[in-house]
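Apart from one protein chain that is not included, each protein chain of the complex appears where it belongs.
Entry: chain A
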Amino acid sequence: MQAPESRDDDWSELLTLVGAQRDRAAFERLFHHFAPLIKGFHHSRNAQAFSAEAADELVQEVMFRVWRKAPSFDARKASASTWIYTVMRNCRIDMLRRNSRRQHEDGGVDVEDLWDEAPDNQPLLFLQQKRNEQDIAAGLRALPAEQSHVLEKAYMEGKSHSEISAELGLPLGTVKSRVRLALKKLQAILGR
């Protein structure tokens, strides 16, 4: 049986190995697991934010950064999939921004200055952290389709609330309240 959330511990251990020992075999296992997911996040039946080719390029860049940045991964702060998500999101912002920014007038601020890959949190026990991750995954699967659909559009297609409202032909207020309801449910699970 598939139980992806509990396997996330194993991925975190592998990622820690990659960071501490530059272990290539561990990295290749991570690649085989995460690279097809990174591609699917941007290009699949549900997500068409990128063409297949662009998604392949993004995978190369994200996994390259995962290798380079692995030493800064801290399993106490985030699971492997959450950390890889943040690296991937930042990489996507970087790629999209590269086309539009005025390089010499950007004040020298980089994507990583705006989106911390490992924000410092109140000290969290590892156990607590792991439970949170599992609960969020289960909570997401339990959301009504109309709520999870809006979350997927926001995260996977990188759409703003107003873009989602235009695309789905829904009032902006409806999109906003679906997002808020979804978050409220996820937070209620965490607060138990």
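Basically, contacts are C-beta pairs under 8 Å (C-beta built on N, C-alpha and C of every residue); 3 or more make two chains touch, one makes a residue touch a chain; residues count from 1.
Here is the rule we use: contacts and distances are computed from a predicted model.
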>> Name the omitted chain as UniProt records it, choosing among "Cation efflux system protein", "Isoquinoline 1-oxidoreductase beta subunit", "Anti-ECFsigma factor, ChrR" or "ATP synthase gamma chain".
In response: "Anti-ECFsigma factor, ChrR"
> Any idea which of A:D10, A:D106, A:E146 or A:E167 touches the chain not displayed?
Replying inline: A:D106
> Since one chain has been left out of the picture, which residues of chain A touch it in the full complex?
Replying inline: 4-5, 8, 24, 28, 31-32, 34-41, 43-47, 52, 55-56, 59-60, 63-64, 67-68, 78-79, 81-86, 88-90, 92-93, 97, 100-103, 105-109, 113-116, 119-122, 132-133, 136-137, 140-141, 151-152, 154-156, 158-161, 163, 176, 179-180, 183, 186-187, 190
